[in-house]
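I have a structure here, written as structure tokens, and I will follow up with some questions on it.
Removed: one protein chain of the complex. Kept in place: all other protein chains.
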Amino acid sequence: MRAKQITVCPSCEVKTIQQGVQQATDFDTILVKKGVYKEFNILIDKPLLLLGENYPQIDGEDQGEIITITSDDVVVDGLFLVNVGTSYTRDHAAIRVIQSERFVIRNVVLERLFFGIYLEKARNGKVINNKIVGDAVEEFNSGNGIQLWYCKDIEVRGNIVERVRDGIYLEFSDRIEIRDNFSSNNVRYGLHFMFSNDDVYSNNTFKNNGAGVAVMFSKRIKMLDNTFAKNWGPTSYGLLLKEINDAEIRGNVFEENSTGIALEGSNRINYDANHFLNNGWAVKVRGACYSNKFTNNNFMYNSFDVSYDGNLNDNLFERNYWSDYTGYDLDDNGLGDVPYRPVKLFSYIVNRSPETIVLLRSLFMDIIDFSEKVSPVFTPDNLLDRQPLMQQVK
Amino acid sequence: MMLKILKYSFFDLMRSRWSYIYFLFYLALGFVLLFLNNDVSKAVITLMNVIIILVPLIGTIFGVMYYYNSKEFTELLLAQPVKRSSIFLGQYLGVSVSLGLCLVLGLGIPFALYGLFKSDAIWDFSLLLVTGAFLTFIFTALSFNIALSNENKIKGFGYAVLLWLFLAIIYDGLFLLSLIVFGDYPLDVFSLGATVFNPIDLSRTLILLKLDISALLGYTGAVFKTFFGTGLGLLVSLGMLILWTLLPIWRMVHKSKRKDF
């Protein structure tokens, strides 16, 4: 059986996409020519390739969902979807995939949306090179750009997500690969994990979001070579880790965030070869965190390198480069001979009385920080990098 | 007429050993920071510390010293047909302009040679120099005030050093203490106010706006947010620095008109 192609255009025989889908048989191609199609609730219940030519516009006119996919093997490519209806009772999405496998959603542009691409109990699919531009201002009446709920083995790659609630949101979704995405100006998080395990995200950029990435109640997440930048605000982090175990955080750049990484109740995490540049706080440790290892990281020009409330709890800082380090290396082995104390007394004071932040870099603070360095009273005695690097990690 | 006196004071100072030392110190500092360290960001941070602390100290000491040392010159001028305000403004500007030039050229030359004009740090650096220049003008004016009010040289020196010590260190200590003691009250307006009333803190804030904006925005508080998050902080700080320069100059002129020589 040979698949046939159905062409849809305003002046064609088939004038709506819905009509095209109805006429199609399995594995047909529906070619949508350039034009404006005012349609919503398009149900794709058979394996199809829905291909747009020069980005035809499908205008949902705020009526509800635009495309719903319930079949396996569906490919959506090259469409421009606008005006998804905002609802306080139902999560309308531009494209929803329900319990399907082997789907591909690519080169789709979404604007004026509520939820963007919503994957529900889907598997083995791909979401590639889409562009999602929302107009969210508040959390409560906005949706997420790409949402995965109870999904497995999905690839999310090369997408641009802006101005939605969470750029990419994962809930109960395992073995997801998130790569080369650019998530910025989102109201809440650039990327958000809840109860999801064994996921990897790499080479993404998270910029100027409410907070860059929040990883919560999840296990074995790999975070590699991402950039977290300019996430500014009192509750803003480059990366927030909450109740996370056994994660790996390597090769990331945290630049100009109010807080680079905030961790709470997170254990057995390796932080290796990350760059913390010009953050307010590079690392903020709150609550009980055990066995976190920081090695080979660059800590440069952060207002505060590390802040702690509580004990060291066998967390380890070793062989990192600290731009504030003033020690020497007499035996010339590349490691400073004097340990570095990454926690300043001032960071304790700021935790207690936040307004004191205006005294940052004052001579008085430097003096009391220095005296604390010489004989620690308030900061944990054993919180130190015994082998600080003399040269930056490349 | 004021310009003539400025000119004489300026050339007089430019020939003095201390100006050379001051100039060479900055020149050396600039070269060491840039060419031995090769890290512009670190250089800017170190420079900030130097500028915040050293510039006010040198401004105060130099100002007092110059005033007392040029007493004869002043008396000579007073008998000439010259307005009093011209004499003192001229001398004041002579001192502060030459100190300011030492700073700007001393640091500017190594940075220019390093190729800073093409780097992103140019704004941070220019801001540093601008605040440094402001601090020079402010503290020289303050020191002239002290010297005008104290005939006794030793006393004048003492007060000048005390003033520096107070504004550079003690003020911040008291400030911190009050923030901790009154920690239960909303303090963001107070803390911004207290910053504004000390020119050293004010300059520091101006530089913080560039270097540590990420940390400053980590504080919860609407007042802080508007102050640091918008152009307001920069505008207010610059405006206050100008006020801090003008007020002591005004008082200096006022005081000089009533003084007997």
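Order of writing sets the labels: A and B. Residues in every chain begin at 1.
Here is the rule we go by: a contact is a pair of C-beta atoms (placed from the backbone, for glycine too) under 8 Å apart; a residue touches a chain by one contact, two chains touch by 3 or more.
Everything below uses one rule, namely that contacts and distances are computed from a predicted model.
Enquirer: Consult the UniProt record of the chain that does not appear here and report its protein name from "Dihydroorotate dehydrogenase", "ABC transporter permease", "3-isopropylmalate dehydratase" or "ATP-binding cassette domain-containing protein".
Expert: Hidden chain identified via UniProt as "ATP-binding cassette domain-containing protein".
Enquirer: One chain isn't displayed here. Which of the visible ones does it touch?
Expert: Output: missing chain touches B.
Enquirer: Touching the absent chain in the whole complex: find that residue among B:79, B:154 or B:222.
Expert: Looking across B:79, B:154 or B:222, the contact with the absent chain belongs to B:79.
Enquirer: With the missing chain put back, which residues of subunit B would touch it? List them for me.
Expert: 1, 4, 8, 12, 15-16, 70-73, 75-84, 257-261
Going forward, only the chains that are shown with their structure count from here on.
Enquirer: Inside the complex, what are the residues of subunit A that reach subunit B?
Expert: For subunit A paired with subunit B, touching residues are 232-236, 256-259, 278-281, 300-301, 303-304, 323, 349, 352-367.
Enquirer: Where on subunit B is subunit A touching in the complex?
Expert: So the residues of subunit B touching subunit A come out as 39, 41-42, 45, 48-49, 52-53, 168-170, 172-173, 175-176, 179-180, 183, 187-188, 190-192, 194-195, 201, 204-205, 207-208, 211-221, 224, 229.
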